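Complex shown without one protein chain; remaining protein chains in place.
As written, the chains take the letters A and B, and residue 1 is the first residue of each chain.
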Amino acid sequence: MTSTVDIHSMTRRFGRSTAIDDISLTVAGGSICGLLGRNGAGKTTIMSIIAGQDRPTSGSVEVFGERPFENESILSKISFVRDNQRYPDNYRLHHVLRIAPDFAPEWSDDVAGELADEFRIPTQTPIKKFSRGQLSSVAIVLGLASRAPVTLFDEPYLGLDVTARVRFHDTLLRDYAIHPRTVLLSTHLIEESEALFDRVVIVDRGRIRVDSDSEHTGQLAFTLSGPSDAIDRLSAKRTILHSRSVSGLKSVTIQGLADADTSAEAVRLGARIAPATLPELVAAFGADTPETRDIKKGAVA
Amino acid sequence: MSAVISTIKLHLNQRRVTFIAPLSIAGTVAIISVLISLVFWRAGSQPGSAGWIQGSQSNPGIVYALVGFLIYAGVASVATTFPFALTLGATRRAFIAGTLLWDAITAAYIAIIFAVLNVIELATHHWGVGFYIFDIYVLGAGNTPRLLLIVFLGVLSALTIGGVFAAAWVRFGIRGPQVIAVGVIFVLGIAAIAIVPDAAAIIAAFQLWWLAIAAGVVIMVSSIGMWLLVRRAIVR
Partner (left out) sequence: MFTGESPIFQQLAAKIAGDIVAGTYPEETAVPSASDFAVFYTINPATASKGVNVLVERGVLYKKRGIGMFVATGARELLRDRRREEFRTHYIQPLLREATVLELGTAELHQMIDQPEQDQA
């Protein structure tokens, strides 16, 4: 499959701090890719650079084979509303909906109108006075109605009620069926959005820790929980991503796939063993354990 | 090119700010001027007398009121509009080009409105009762071509000055405008030190077109400054 977004050895420094540390990432056309990780991991910076709002200190970013920075034809194919998006003074919803189509060749008034209604976005209130959820709603309307070939959602769920979240997923998938596009979505609501992704990228401290088909994330790590001594014995000589314990009980997330012997041993010792869920995986890679290693695409350790 | 036009439309999106606000501000000032004139009238000054005309024509209130608004509009045209324009998909190039064209459109619009009102003022013998609102010294004392030039260059200067300060803020945060302000004061200080010995001669030789040249320089410097500051700015 052709890649739509191609990031190569990209680094972004802000003064002395390194926000993005030599990452490479390609996103295939038509993919709905989850960009996961803790706050400050670098998710917004990656999106911002893809959208040409920022540019790398070194390395390269290409969208449809061209660098997006100051590239008008590429920028018209990208939609990115950041989680703290600012709007011009005194703007109301109708100002946004009136001007956005000028910059988005594929804009759909129907999608915008329906969503704005269903999200109950106030029409008379200045955007400056919007609640967090209302701001998220405006961002989702812009992202979905633009039908941009590359659509970036930066924490789209912040403050959004459950009805709106369901509506967002529904509209995304319905509209995607008629107008396929490449979607990159960052979120902390992993359980709720997990089934949307065909691809999962976990970022921490500016580096890509996991890059995997969503189908295979269950093989990247497993969790063991039970009596501390049993867990210690089972996890000896293994790469522990994350561990926590409370009075004699311990739970660890271990990198790799649990083989049959380990499973049998765990059952024998009275420990519970299960593939790590995606939230567990994200939590594990966000934890400050020195042993953590990167898992490359499709890798099954 | 299309993104330049789209950026102009983005600035014109809030039609009230672009088209109505300058007029309502000018209108408010005009009413205040009339009220002040009435006070003078009640105090014994005679409409049409030399003193009356002198006093009325020296009142630059309309200019002060507009300059404040226009600088704000110039700041807003870059400060909060830049991140939104980039979100929509404008390039920095298109954004600055569109913003400067919008500045020019706004300047021309206000100049033309003022010129029309000036012509009406002159034709109606100062609204029939001797009120001087547009026929004032700072706007060319009734000379319509001169008023057009003064208002156009004045508005454009205010908008681009606001724009360049906002561009510095977009690029460098709060320190940006501070650095520009310090720089301007520094340059003016140096200029004053250089000029003061010859000040009398310079004032004696003063020609009105010097101001036009000065405005042109300010507009050029501000515009180039906007571009240089924004061309590498990132959205935060």
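Keep this in mind: a residue touches a chain if its C-beta (ideal position, glycine included) is under 8 Å from a C-beta of that chain, and two chains touch if they have at least 3 such contacts.
Keep in mind it's a predicted model, so treat the numbers as computed, not measured.
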Which displayed chains the unshown chain touches: A
Hidden-chain contact residue, picked from the options A:Arg174, A:Arg244 or A:Arg272: A:Arg174
Absent chain, residues of chain A that touch it: 30-32, 166, 169-170, 173-174, 176-177, 180, 195-198, 214-215, 218, 275, 277-278
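Methods note: only the chains that are shown with their structure count from here on.
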Complex interface listing, chain B residues touching chain A: 2-3, 6, 9-10, 13-14, 17, 76, 80-81, 83-84, 86-94, 234-235
Complex contacts: residues of chain A adjacent to chain B: 48, 51-55, 70-72, 75-76, 78-82, 85-91, 95, 98-100, 102-104, 142
